[in-house]
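Shown here is a partial selection of chains from the complex, left in place.
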């Protein structure tokens, strides 16, 4: 069966950022996203949340272009001040048209 | 005084909190499931609102007017006093000063509850409309402090509407204001059918509060390590600022005609620092304010200080200002 090669952008960030990020991602061209709540540790140890270390993972499957846009956007706006991680990985998606 | 302190330190709430801290100190991994912790805080706020509403229905406008005014006054003074102290005595940056000030300008509902449990235990029944004052004090301080911060630090402002919406539709506001309205409307008869469950003097409420304080202790304990990061000035600030704001609250409260119990609670509100409403608002509006500062201050310094020793002091102050022997 035919699947489309696309990018999945994964963002792991402080929970307070969720709503804003989701809005911005849609603005940059994401057609949807999957969200998981987890915890973690990195170099920056403090969050504005009562449960230390809890974070939210936002995944969105997008075209290469949109992936670049998103990575550029978050690097510019969030890396300096927030507990934040972002990476891109390759995925082969069923009915890929839906996501571009 | 010592007697009052001893009584307070041996209260279930205080001891449950201490136990939580100790558990963290001995590096126990125990903690309440996040959802249970949230459920408890929802229950506590909702009870507070409901009962406050029921009793509000008995209050006349005249009784509330002056206490309400001084409460709003406190909401305007405390963020500024905190900001100035940090900025000019502490030499902190704009963002940090304003960010921390937002916490001290707002209020901690649990400190409020601890205070009400304390004064009731002391037989100094507070006014029934205190929860109403709590809702008044929740947000002004946050907005004032953030406004200062945004104006003076270079930080890019976000739409104020967004911030207002955030603060006014937050958990605390929905449950407290909502509870007040519901409680106000249902009336005594309906209230009596649910009172034992929600009564803030009842065993269920107090029992739940103990469990909640246990988790609060765990959360505070988890931040003890950050105490050295905040440095001596903030350490002192976290205990002296509450005393100043507490004295102000006790004095203004008495002026406004509140009973000793009510004045003590207003003092505790003024002295307390928010750790639910303020942190996210500050995090989003002043990103370059260091969360370690404001979270450690409100959770690991000021909250324990108020619950363990502050409240009895404010009680004494209220007694003195009102010339009670």
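Per-chain residue numbering starts at 1, and chain names A and B are given in the order in which the chains are listed.
Heads up, the rule we're going with is that a contact is a pair of C-beta atoms (placed from the backbone, for glycine too) under 8 Å apart; a residue touches a chain by one contact, two chains touch by 3 or more.
Note that the structure is predicted; figures quoted are calculated from it, not measured.
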Query = Copy numbers per chain label across the whole complex?
reply = A x3, B x3
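Keep this in mind: only the chains that are shown with their structure count from here on.
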Note = Separation of the C-alpha centres, chain A versus chain B, in whole Å, is 35
Task = Provide the residue numbers of chain B that touch chain A in the complex, in ascending order.
result = 34, 219, 222-223, 226, 275-276, 279-280, 282-284, 287-288, 290-292, 295, 299
Request  = Show which residues of chain A lie in contact with chain B when the two form their complex.
outcome  = 14, 16-17, 20, 45-52, 54, 80-82
